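Of the protein chains in this complex, one is absent; all others appear in place.
Going by the order they are written in, the chains are A and B; count residues from 1 in each one.
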Amino acid sequence: MRLSTKHATLLLLLAILALAPLLFPSSFYYRVFALIFVNALAVTGLVILLGFAGQVSLGHAGFAGIGAYASALAPVHLGLPPILALLFGAALSALVAFLIGRPILRLKGYTLAVATLGFGILVSMVLRNEAWLTGGPDGISVPALGLKDGLKDLGIKLKTAELWYWVSGIVLVLGAWLALNLQHSPSGRALRALHDSEVAAKTLGVDVAFFKLKAFVVSAIYASLSGSLLALMNGFVTPEVAGFLHSIELVTMAVLGGAGSVVGGFFGSVLLTALPQALTFFQEYKHLLLGLIMMLVMIFMTEGLVPSLQRRLLGRRA
Amino acid sequence: MAELLQFLLSGVTVGAIYALVALGFTLIYNASEVVNFAQGEFVMIGGMTTAFLYAAGLPVWLAALLAILAAVLVGIALNKLAVEPARGAPVLALIIITIGASIFLSGTAEIVFDKQFHRFPAFSGDSPIAIGGATILPQSLWVLGGAMAIFAALYLFFTRTLLGRAVLATANNRMAAKLVGINTGFVMTFSFALSAAIGALAGVLVTPITFTSYDVGVGLALKGFAGAMLGGMGSPPGALIGGLAIGLAEALTAGYISSDYKDAAAFIVILAVLFFMPQGLFGAKQVERV
Partner (left out) sequence: MTFAPAKTMAAALVAVAAFALTQPASAEVKLGSTLAVTGPASFLGDPEAKTLKMLVDQVNAAGGINGETVTLIQYDDAANPNNARTFATRLVEDDEVIAVIGGSTTGATMAMIPIFEDAEIPFISLAGAVVVIDPVKEWVFKTPHTDRMACAKIFEDMQTQGIAKIGMISGTGGFGKSMRGQCLDIVGDYGIEVVADETYGPKDADMTPQLTKIKNSEGVQAVLNPGFGQGPALVTRNYAQLGMTQPLYQSHGVASQSFIDLAGEAAEGVRMAAPSLLVAESLAADDPQRAVVLAYKTAYEGETGQPVSTFGGYAYDAFMMLKAAIEKAGSDDPAAIRDALEATSGYVGVTGEFSFSPEDHLGLDLSAFRMVEVKDGRFVLID
């Protein structure tokens, strides 16, 4: 039975979501996987921007920061319930992405990279400096979603780590489903066309600027939701969530696994999230190893791990 | 007036370092079309190696020489092992490779050296020099003088020597350079070595003023990169002007607007330039061929 890419990817994710807990020796693993799913959500957005549309962004953590702090501040200052705060953050990120997207996306290559980098740094700077609002570098606590208690009322008792495993996993599957739909839709084809050659796409009547902006805004929403979930999961947020290092981690996760596909992005998230946990006996060498991995994978498997391994295991291009 | 002068002196000192880092970016970009995000690490290697060798007993000048040599070796290794094997890779892959190299180098420095801050004595003492109501450290004059000397030497190198002109030719049109017999592989390696040497020298000059530690590379790379883009990536005079401009913008923002957002000045300037003049102040207008 031949499955389409879309169905195979979704089935894979659902299988992992449902079956992985059977292998967990302790609830710590729920936490690790919840982190993987939350990262993968942001990375899926980046796959849309980077992989489908071919636009570099080194500042996407800025949107994650907007989402995270919206979850922290909106309930307190605007009186929104946490669920609405999450959506508010996403809307705010979409708005910001829309406003800066048009001028920024006129740039290409390194100039686009540095412009998005500048955006990310400015967001994280505002979050660090405006301590009266954001709590500054020491961070601020995030009002709980209230899901745990809500479920207890329904008779389902879950530990915090378990709860977030399921929440982030389900959100990821939904996000992946939407991204895959986009990939196989006319919009997705337009993005692929302009990725290949903007000039050619334009001559074919594709509104390049519009689609680039659409990819940028959509990926910003993914990053924002990821940030919000992370903030809720941790109950606490600091400006690092919008920092340069986080942006680089997200891009690396996307590219390592293979930026062109949702499953590649997921695999990259698994690698970069689980590896530091597996290598704790190498803690002193953490940075060294991360840098080494980044270099080696990109030199020897330029397309990313998933496509290269696929080719090796199957002997043909997927 | 004295206040403004103090801000300018501060901005120009810091800007000279950014200019040297930007120059490093420019040299490598010209030779290989790669933006080397690990550029800041050369400055770190220069400063940290000198500090450690000095602490081990060597005189500063010898320690500095060895430090520059160490940086050159690292630069050559970076080219041979990381950049050349990835020739022709998409821009994003190259970005990841050089950022990975930056993380790798600072991670290695963390282990080989340590996590503390270090310095070594200034070349001609610490007594501030008074200029029109403001003060400047003697070491700042070394930094400025050093930067000027490097730029002047490079100018002469590019215009008066055969190797220099070969480098320019490669930057201009790689294929044509190969056709006239220029060993473009050597030119690329040489550019990395030169870039590393300049970065390391910048590190040696500035450490007596600003100290050094294993993680100073990233911040310098970002600011230097901003300076190079401001001046126009690929233009050495652009690197000089861009770097100085970033330094001055920072000092003036700290002085007159808000010290909290001093770093933002650099990035706001960058964004403004990129929106209105994407090729930078001195860069060539990019023509995309269909």
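Following the convention adopted for this analysis, contacts are C-beta pairs under 8 Å (C-beta built on N, C-alpha and C of every residue); 3 or more make two chains touch, one makes a residue touch a chain.
All values derive from a computational prediction rather than experimental measurement.
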item	value
Contact partner of the left-out chain, one of B:90, B:164, B:237 or B:255	B:255
Residue, one of A:93, A:224 or A:310, that touches the chain absent here	A:310
Touching the absent chain when the full complex is considered, from A:238, A:252 or A:302	A:238
Hidden partner interface residues of chain A, rising order	2-5, 8-9, 12, 16, 20, 23-29, 31-32, 35, 128-129, 131, 136-139, 141, 160-161, 230, 234-238, 240-241, 263, 267, 270-271, 274, 276-278, 280, 283-284, 286-287, 305-306, 309-310, 313-314, 318
Absent chain, residues of chain B that touch it	3, 6-7, 9-10, 13-14, 17, 110, 115-117, 119, 126, 128, 135, 137, 206, 209-211, 213, 215-216, 219, 251-252, 254-255, 259-260, 262-263
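Note that only the chains that are shown with their structure count from here on.
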item	value
Sites on chain A touched by chain B in the complex	50, 56, 58, 103-104, 106-107, 109-111, 113-115, 117-119, 121-122, 125, 129, 199, 244, 248, 251-252, 255-256, 259, 284-295, 298-300, 302
List of chain B residues in touch with chain A within their complex	35, 82, 85-86, 89-97, 99-108, 110-111, 218, 222, 225-226, 229, 233, 260-261, 263-264, 267-268, 270-271, 274-275, 278, 288, 290
